[in-house]
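In what follows, a single structure is set out as structure tokens and then discussed.
Apart from one protein chain that is not included, each protein chain of the complex appears where it belongs.
For reference, chains read A, B and C in written order, and residue numbers begin at 1 within each chain.
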Amino acid sequence: MKLHLTMDGAPGQIEILSPGPACCFRLNGEQREAAVETPEPGVYSVLLNGRVYDARIEELADGARGVAVVIDGFRFVVEVRDPRRMAAAAAQTGRQGAATVAAPMPGKVVRVLVALGDQVEAGQGIAVVEAMKMQNEMKAAHAGRVASLRVKEGDTVSAGQTLATIE
Amino acid sequence: MKLHLTMDGAPGQIEILSPGPACCFRLNGEQREAAVETPEPGVYSVLLNGRVYDARIEELADGARGVAVVIDGFRFVVEVRDPRRMAAAAAQTGRQGAATVAAPMPGKVVRVLVALGDQVEAGQGIAVVEAMKMQNEMKAAHAGRVASLRVKEGDTVSAGQTLATIE
Amino acid sequence: MSAPLFSKVLVANRGEIAVRVMRTLREMGIATVAVYSDADRNSLHVRMADEAERIGPPPSADSYLRMDRILDAARKHGAAAIHPGYGFLSENAEFAAACEDAGVVFIGPSSQSIRAMGSKTAARQVAIAAGTPVVPGTEGPVDAAQARAFGRQAGYPILLKAVAGGGGKGMRRVDREADLESALRDASSEALRAFRNGDMYAEKLIERPRHIEIQVLGDRHGHLIHLGERECSIQRRHQKVIEECPSPLVDLHTEMRHAMGEAAVRAAAAAGYYNAGTVEFLADAQRNFYFLEMNTRLQVEHPVTELVTGLDLVRLQVEIAAGRPLRLKQEDVRWRGWAMECRIYAEDPYNNFLPYPGKITRLTRPLGPGVRIDGAIYPGWTVPVDYDPLLAKLAVWAGHRDDAADRMIRALREYDVGGIRTNIGFFRQILEDAEFRAARLHTGFIEEFFERRTPPQTSPDMAVAAALAAALHARSRFRAPETTRADSTSNWLRAGRSGLLR
Partner (left out) sequence: MSAPLFSKVLVANRGEIAVRVMRTLREMGIATVAVYSDADRNSLHVRMADEAERIGPPPSADSYLRMDRILDAARKHGAAAIHPGYGFLSENAEFAAACEDAGVVFIGPSSQSIRAMGSKTAARQVAIAAGTPVVPGTEGPVDAAQARAFGRQAGYPILLKAVAGGGGKGMRRVDREADLESALRDASSEALRAFRNGDMYAEKLIERPRHIEIQVLGDRHGHLIHLGERECSIQRRHQKVIEECPSPLVDLHTEMRHAMGEAAVRAAAAAGYYNAGTVEFLADAQRNFYFLEMNTRLQVEHPVTELVTGLDLVRLQVEIAAGRPLRLKQEDVRWRGWAMECRIYAEDPYNNFLPYPGKITRLTRPLGPGVRIDGAIYPGWTVPVDYDPLLAKLAVWAGHRDDAADRMIRALREYDVGGIRTNIGFFRQILEDAEFRAARLHTGFIEEFFERRTPPQTSPDMAVAAALAAALHARSRFRAPETTRADSTSNWLRAGRSGLLR
């Protein structure tokens, strides 16, 4: 099965010829071998070229595609797609025209500073999110109209969740 | 639902009137209350009478019935039965006439010292099980005939597994 | 195995400090009572305690700051004393007094001492009276002429500060007299807008100051000593994140330890202080030091002092609170080796250190020689959004500073927390930084570090391993694989991409 990869934004391709423990794979055309075990759920111990990599898979928060792979503290964001499924997935993707204002951290919405339909300037505050005693004002990246407002005061939001869209 | 309990060999009865977090239950006829949470799978944090009990459930090895509950290092072996199911369960239980010789620890069978049908003395060695460089000879508890021999040299056995039965 | 000093103690706190205090109480044979808000029913300090009492809903004002409920819980459970930890009610003189009134021992200083050292200005007066050096300043509000006089006397640069100020508003650095008048005018009008009060005072500006603090300890019989210093210059958002004992500066100039220790003890004695407390100083490049404030409670970073002196500060606090005389004399205090502490926060250091609470999905902690962890987290626990994002304190000890730093890096590499963001990978970069290793520390260190930082490089094979792991993981989730046609590839694997060290 050939899979399409995106790692930290750059594309690639991997084909698993044999899944392991004696793993054989073709990465961007080059065939390689590795000894792979899963000592814990979501953890891959990869022996590649005599070196050991303890790779921990972390599901990303809602909205984000792919997974994070953590090795020795380094974090790689990798998206793996089965090309046979891409058409279907593409169909599900919504329009991406509007700029979104997203929560950078999980927390509570303590103030909403705009109303639906408001004209806003670049840098204007949209909402204030608080977590652990720290308040953070979410700002519009550029000028436009508040096309949607998805939260209200008191709502709990997760990291990356869209608060509003600006068109 | 009323449940039958056996704790470290002694019988009892418990009825869960309300499961929690504000738990109400009747134990051996006495109604009591406790605040119960499950902070981790298989772990119950019980607040009873102002005191905190962090109870960890451990499934017992094959063959044994019930679970072990570990609180502050203390280990209680508790069997819980739904009386409605007891008839069915009883029907599944096999005959218990013969004396069994069981492995006291997980390990490998390094030697079998008897053959099926052999007449054995009390204290006579039946098989030798090895784990972690220690060999342990399993002995017949009393004299009799080897009615069944369930392992052969090289087998891996788990704790409590029957090696042979003596009639 | 003798009778415990108290039969039962209530810990009026949560998180790592509640757990840390309970550990010593348990070692002393003292039963522990936890209090908790609804957000903390599943928190480790509750699960570990012998007894527990709910004190309200999540907001601190409705739970951990509710003196009445905490005292009710102490009475209900029969606790003979209360340990306040740090934060919350720990420096609240009213609470200390309420405990005294209720016949419950407050494990800390007297309410009078807390009051005397409670406000920065009051504490400054106590320090001046005790002959402890303070940052030169005008005390009261100044006009332009007075500011000019102060500038000439103290020397530039100076700092103009709003009397009613805080948070950097109405603050101006002035480097020469020519700039003074306009700076004063601007700052004053900013202060007027922000605080409705345009009064300004002037202070000598300490450039690239180091934050060095002295641990003091005294019994209720007038015996007061110091346990040496800690350096806490590595800060983000004016909050310490790495602390060391000893201070690299003091270690080179040990006469400073004696001088600062003496000054701290004098200031504490002037406030009639007993139990554990910390006197904070700023130190400049010329090794002058200036009283900043006194923290009248156990400090977050107390473990580095414990590791180097071999003392258990919580045990000493309890003994002192029970009226025991402190047998330790100043000359008995010995400092051995080097300790460092990193405060592990649920935050994203690459996004302005914003808090990042959430559910902890993976947790592997460092073990082995010279590693100490004080934490209150476990896998599956959700870090509540209601409180401080401190997850744990990772402290190491070794014979020398370089060995301690190498040990800290080793420990950070073993530390894996999944599901949330932490500053673990960020600390590793700080610890590897040449400026840090050369001990050129000051409170603006992290801001400067961000300017010179070059992201660490990974090996190409590490990226290959990551890609393979992700593909195998995805494969285990896809069903019914089939072969399909390939398209273009790229060279991201050859580049040694810089993975983010999280």
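One rule holds in what follows: contacts are C-beta pairs under 8 Å (C-beta built on N, C-alpha and C of every residue); 3 or more make two chains touch, one makes a residue touch a chain.
Keep in mind the model is a prediction, meaning the values are calculated, not measured.
For subunit C, the residues touching the chain absent from view are 1, 19-20, 23-24, 26-29, 48, 303, 306, 310-312, 315, 334, 336-337, 364-365, 367-375, 378, 398-399, 402-403, 406-407, 409-410, 413-414, 434, 437.
In the full complex, subunit B touches the omitted chain through residues 1-5, 7-8, 10-16, 19-20, 23, 25, 27-29, 32, 34, 36, 42, 44, 46, 48-49, 51, 53, 55-59, 61, 66-67, 69-76, 78, 80, 82-85, 104-108, 130-134, 136, 156, 158-159. With the whole complex as reference, residues 21, 35, 37, 39-41, 45, 47, 50-52, 54 of subunit A touch the missing chain.
Assume only the chains that are shown with their structure count from here on.
More contacting C-beta pairs link the chains of A-C than the other of the two pairs B-C and A-C. Centre-to-centre separation between subunit B and subunit C, using Cα means, comes to 49 Å.
Subunit A and subunit C, compared by their mean Cα positions, are separated by 32 Å.
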